[in-house]
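Missing here: one protein chain of the complex. Every other protein chain is in place.
Now for chain A:
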């Protein structure tokens, strides 16, 4: 379902706002929540926990073969060792794209996503069209994202049906020799770490 409540008529938006406000008031009066803590949680996802964190990890893996090996061996430990991308919980698994293999991630049952590293998932990831189709027609889904892969390339879809979480390690784009971590990270898109996109190509000089 692609619609959002704020696309609906004004009375429904007000209805949700009022209902949620009422629930928050009741929970506050019972001493079950602290609204200032809710502010901190919202702020964390709006400002700190997002795909830039994942992009730094991918860029580092492109530059440092030892880190890449460690990432593929135990992604939670490897990412935690970097120290600057926030707290990473257990069972993060990095899966590597190769010239013969393209990985994609879905949660057909709900919305499981490597939130620690990529932030909250986009609406399309949680939507019925993506969840229903990618496990059967991954190429058709990729085409809708503008990605066309050679027919002989194996496509592997990881359905996140347990508490393991998957990060796609995309292939480093050609023409990025000599790029530093920040320059490489700027090419890593959120979708390239889900597998519905590829990294951006470096801009060609004048």
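The working rule: a contact is a pair of C-beta atoms (placed from the backbone, for glycine too) under 8 Å apart; a residue touches a chain by one contact, two chains touch by 3 or more; residues count from 1.
In the analysis below, contacts and distances are computed from a predicted model.
*Asks:* According to UniProt, what is the chain that's been left out of this complex called? Choose from "ABC transporter permease", "cysteine desulfurase", "Nitrile hydratase subunit beta" or "Molybdate transport system ATP-binding protein".
*Replies:* Cross-referencing UniProt, the chain left out corresponds to "Nitrile hydratase subunit beta".
*Asks:* What chain A residues would touch the chain not displayed?
*Replies:* Touching the chain left out of view, chain A contributes residues 1-6, 13, 16-17, 19-27, 29-34, 36-42, 44-46, 49-50, 86-91, 93, 106, 108-111, 115-116, 119-120, 122-124, 126-133, 135-139, 141, 144-145, 151-165, 191.
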